[in-house]
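Left out: one protein chain. Kept in place: all the others.
Labels run A and B following the written order; every chain starts at residue 1.
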């Protein structure tokens, strides 16, 4: 993109009603369509700037806090890349893994890590019923610290995956879709199949499928959610997605087989997750660090999973999709049959064909995160971006 | 502050006799009053610059080494924030926790990590009789490496807490006091109660109370040190504080109860610490990684602690202070009764009233650390700061 094309993109922010300044990005469904769209635009602007060798560095110094309560390679790199791109140094907040802080400790820690901080990324997806709550508690503490004049500014919290939503993933996924289909408006009427898939592992969080249906339902898409009996998602999220789908001019329905879901789909997202009840049962075991109990739960869960090995995204199933050419999506890493495991979520030949697409899908995440941070920190995002563009510092002098 | 007000503050460094260039900051009592005052001034200048959106970035690249031999969240963040503010990238030196390097290893490691380094922060407070020694050993190795031309410059060592002193804490505490009371000179004649307080934990280092009495005694304050029998501090530090108090026109006395100490106090600092002898006994157990021995010691120590549960900063005790309105201080986290524990150092209602003050107190630490680094590295600190001010780079382009 040329500088003037980037400016045009920035100008498309005009007229969007945003209330993101000094706020957090926790759930996509708390954000208005304008705010969602603005996030996509800012992400595209930042990417275009970098590709045009214009540094989108906002800060000469500043701290970004990363708080991962779960292991992660790709989200960690996405967050680090996003923060570094904007000029922030990442400092890990490393608490005990089985211990979730509450009350006074959260309030205090949130302030102690924020004197010179601009953003806080939190990943907390293992504890159903707790991750989102914790992120809100941090946000509240920051509000209070800022109001009391203890903090010079309000750092913005970015949800890097909670028990409820995974907005950096779903937003990256949909920015990919927007580019793939030629615009967000092209998604209207497209059929997306969010379906469970078999995996020889257990305990995968619900936040990805929840994030997908929670966001897909904003664009008038026809959503089919499919999973075996017992693999429900959080009921409130499903309900909300149904309402949103209708409101946006799309539809939402459930299916009981992958075949049914794939039928005539434009997009398929076959991905394993743990049953809702198992995730609930797991929480007290994790807190108690009850290894025997966790092993036991894993065993029974895997035995149950094994009944649904036919929930695999095979070539046969892909043929059921629109013209046999639906776009395959995955948040990665996928469990690939005969590659990463004996039987998994997807056949090797299917994955092979879409590998580069899934990589491209992932490549949007750093920019989505950077956009979320910028929108939480800039009072007038378009003015800030224009300033960056006009400054025109080179990112690389190679 | 406006630019010209900041320049006025910088100008107040004129006439101060400083011998800090290429030296370390290990103990406040090794520093002259001019040097202490200069550290406060530089910290205030750096904070004012950042608040005026003027970047105090000294380096375009450079390494800061963090060497934490003990877990720490707030000091880690303070150090990271300080270094990042000045433009340094933090690289952790992660040695085994129970193993303290000596001799050749220290000499060699100190040089190996310093080829492109500007500052080294060391926290080593668990081993009574060793932490300070280790920091000096590192400093000596750096002197030799620089003298031999092996190192292009002499990195400055900042004591992030040793067995003897905790200067980044005490200096932040006193910068807070200076702002609270309207100037360092206002501290003369103020009564400060540094008292032990009950905590259901053990092994807390002596360096905070030692740091407080060692620094309070420089400003003509009336110091009362109170603790139960057996909870002595390092005798040499107490003695030195007594001498300093007299020399600075203040006083130093001991009390055997919190009530006595709080009586008519302007400032109270109730905080738990381990008995001197327990800290001594602990060292060989830590070295031997003798978990059983440590458990045993902890048990007996906690049993002893429990005799002094009435050493709690309650509303009743606060009423004894000057007009019932002494400033409560704490290095955080405090053990708050009925909040973080059943019985602790401070009553919830007292802590509540002073929460924001303790947060503000903590907020000075990054600037104090940055000031220590700058003073160890700049030959003419006032000239360096003026250069930064005149350069006027924006820290944020938001």
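Definition applied: a contact is a pair of C-beta atoms (placed from the backbone, for glycine too) under 8 Å apart; a residue touches a chain by one contact, two chains touch by 3 or more.
Note that the coordinates shown come from a computational prediction; the quantities given were computed from them, not determined experimentally.
Engineer: Of the residues B:10, B:113, B:267 or B:318, which one touches the chain left out of the display?
Structural biologist: B:113
Engineer: Touch as defined at the start, partner being the missing chain; which of B:253, B:325 or B:387 qualifies?
Structural biologist: Of these options, the touching residue for the absent chain is B:387.
Engineer: Check the options B:267, B:362, B:378 or B:397 and report the residue that touches the missing chain.
Structural biologist: Selected residue, touching the omitted chain: B:378.
Engineer: With the missing chain put back, one of B:6, B:38 or B:58 would touch it. Which one?
Structural biologist: B:58
Engineer: For a quick check of understanding: of A:192, A:301 or A:336, which residue touches the chain that isn't displayed?
Structural biologist: With A:192, A:301 or A:336 as choices, the missing chain is touched by A:336.
Engineer: Considering the whole complex, not just the chains shown, which residues of chain B touch the missing one?
Structural biologist: Where chain B meets the chain not shown: residues 57-63, 65, 89, 91, 93, 103-105, 108-109, 111-113, 115-117, 145, 148-150, 152, 377-379, 384, 387-388, 391.
Engineer: State which residues belonging to chain A touch the missing partner chain.
Structural biologist: Here the touching residues of chain A are 50-51, 55, 57, 73-74, 76-78, 80-81, 84-87, 89-90, 332-333, 336, 339-340, 356, 359-360, 362-363, 365-366, 393-398.
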